[in-house]
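Every protein chain except one is present and positioned as in the full complex.
Per-chain residue numbering starts at 1, and chain names A, B and C are given in the order in which the chains are listed.
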């Protein structure tokens, strides 16, 4: 055993002792007496598990597991290389086939989770424009989702406008909201912007919650129509369209799939356009970008509006899918979740954000088996994933450090 | 003359880019040694590697005969090894006085600190005048003086100086170099000086190393290098 | 008139609570530029430790004979516990990410916040825990204004901690080391400051303050709950930014302003109660619009911490 590894085991042991000290008061002092058995039992389990993981980690680091890991690594590299060499359509085709055939293969619950994942992919990619591309920390992004959802809800209830007509209206209103919020806040930098966007997000939620006449307040809005489509039909030789209201999950799945694909393509195009380069210039060094002639304020506002558009689209779909909206869906924690998807996936990276959305929507669902331990496992997993992959699951290729980050 | 600092085959990397290749050098006790070279030659990286801010990937750094490679950066000032880093790195929102106190952070002898404070205020009277101002409000030359004075406050046995003349007028530069010489002569502080201004550096130093693209290419006494034709052409602008 | 004064007292008390929590935010932010989302949970943990210890001592009869001793004892132990907790969180979730992007740490903090909140829920249950409030009911009435001893206590403790903290940061060696570390980590290492230790200490101090706040809140409002840290956490963060993040006096002023705005909005504006958070945030946005670095913030080159 080398000196380094002995030292790390010492730290590990100290950590476990520390953990016992932290755990004991919470479990051991109750009913006017001190208990030790329970704490020890819980602690022993955690300690055993942690020791096992730590031993494996140390062994792996010391190269003892190379015999087992090397072929795995080689296989991974081989697969990676083949994939890298394969043309893009060969990768996308199976993915597309899978996405299209998904509802046929799965049950209601899986479809429901998939719909949620796709909604969050739209949201995550929208926020990605703001945070990942432009480097503006936005903690109130969910406000645009709310604007989109309530816009469609109100238009559908009061004016019976069809979903497809409302979609662009929702996007436009969300963009306007983005500009309204962006205008006073975008002069601020870094974390000041973060708290101000958080504030705006909360303001939007509180207004939704309190403006009884318009939004129904906490009661929410009921009676939103599902999206419908006109299906061509041949009846008695004459060609006509039948209006079909989409309520079934499978059809809703295809609608949100289409929206998500649209979002992916749009964000991809933005990413590699002149605008995208301007965004990145702002992210890397705002002052330098300004000196290079980039109108930073205008572009930041544009980033905000563009991000808001996708939030608005996702919101409109959400309202149509739930046929009910209420303020509970637009809380700060939702903003934080969307941000988590972007950062966890890899800022500025489209496949990363998709992975992030998948992870953060699917994980709590997977943990449903844990019942009460669900959110505990989720929080732990979130921190753990960040520790293992600080740059995200699938980091973007072009990404420097923001000048604010330098020490 | 016993070597107080020795580098032996040191390599260092920034990510995948190799910044130092097999750098070996030594500094004798009480010497003034300078490293000259162009931008990006690896001079500052050498100092940062000595101090443990940049980790050496190969080779050894010995200070007073013992390897200091596995020491953290913050353990070195206690051994008398202090650095005035590139860009001065004054604490901008600490007052001048507090900046100086930070230099003596590891020392516990209040009397000695007070005496040294008097000493640096004598050396740099302008710092005494501005002792209540924030470090960030000083001019470039004053900041450089403060940075050097702060390093003096640690009562170093050896001082690593990174580009003390950068961005300063020739007059102030000369003033600062004079003080460095005085401290070396009076207190016997060993000095390793990194400079782009080869002219001044070679006038001050006893010995010198020339670095190019991360490696030491030449080593000689300062006097000899001043006469070296290549050096004259490349670094002294003659 | 007494109505106004009563509301002012209410606002001061609420502001005092925010200020205590904000102090921890601002200290941690000052040193590693991290919005420490888990801070609110540390505050909740402090409240829980307080109720656990106080109930235990009450069952042993300590609270009947020496209530003030019991309270002080619980306060100190809870502060110590939370300091340990915060240091553990820092070591596990933040330190390995020190050289990563700031957002990675932010997310890790969010994960820790969810983890700790649910950890509290699992170990302590989903129901509110009642504080023994018998000995905090006292108060007096003066010119029609009711002031309870707990309100005075909160303000006194907040003020005292502010003074102590300022002394710590500006007069002591560790305080100077903290400020130096927050301004330039490389240089502070070069003068011999062990930055990991300083950062750990900062977390510990911030957490101890949060624990004190947790106990004060428990005593004042009468109960604690596992999710009690979230809302004050956000408000305190807003307060810290309002005052100029990284600035201790600023956090205090920010906390008092937010508390005051909330209470006065609820007291005087029609529908103010439901929109009071809107007013708090509008004030925040307004102040930041005109004073981009907050009330007490210093105008420094913003590429630095």
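To be clear about the criterion, a contact is a pair of C-beta atoms (placed from the backbone, for glycine too) under 8 Å apart; a residue touches a chain by one contact, two chains touch by 3 or more.
What we mean here is this: contacts and distances are computed from a predicted model.
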Per UniProt record, name of the chain withheld from view ["4Fe-4S dicluster domain-containing protein", "Sarcosine oxidase subunit alpha", "Heme exporter protein C" or "ABC transporter substrate-binding protein"]: "ABC transporter substrate-binding protein"
Shown chains touched by the chain that is not drawn here: A, C
Touching residue (missing chain; options C:118, C:158 or C:183): C:118
Residues of subunit A (touch criterion as defined above) contacting the omitted chain: 38, 41-42, 45-46, 107-113, 116, 206, 209-210, 217-220, 222, 247, 249, 318, 322-326, 328-329, 364-365, 368-375
Touch residues of subunit C, complete complex, unshown partner: 3, 6-7, 10-11, 13-14, 17, 118, 121-123, 126-128, 130, 133-134, 137, 139, 146, 148, 217, 221-223, 225, 227-228, 230-232, 262-264, 266-267, 271, 273-274, 276-277
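The rule is short, and it goes like this: only the chains that are shown with their structure count from here on.
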Farthest chain (mean CA position) relative to subunit C: B
Distance between the centres, which are taken as Cα means, of subunit C and subunit A, whole angstrom: 29
Centre distance in Å when subunit B and subunit C are each reduced to the mean of their C-alpha atoms: 43
Contacts with two or more other chains, residues of subunit C listed in rising order: 184, 186
Multi-partner residues of subunit B (at least 2 other chains): none
Subunit A contact footprint on subunit C (complex, rising order): 29, 33, 35, 37, 48-49, 52-53, 55-56, 59-60, 81, 84-85, 88, 91-93, 96-97, 100-108, 110-124, 184-186, 234, 237-238, 241, 245, 271, 274-275, 277-278, 281-282, 284-285, 288-289, 292-294, 302-303, 305
Complex interface listing, subunit A residues touching subunit C: 15, 18-19, 21-23, 25-27, 29-34, 131, 137, 184-185, 187-192, 194-196, 198-200, 202-203, 206-207, 209-210, 332, 336, 339-340, 343-344, 347, 372-373, 375-376, 378-387, 390-392, 401-407
Subunit B contact footprint on subunit C (complex, rising order): 173, 176-177, 179-180, 183-184, 186-195, 298, 300-301, 304
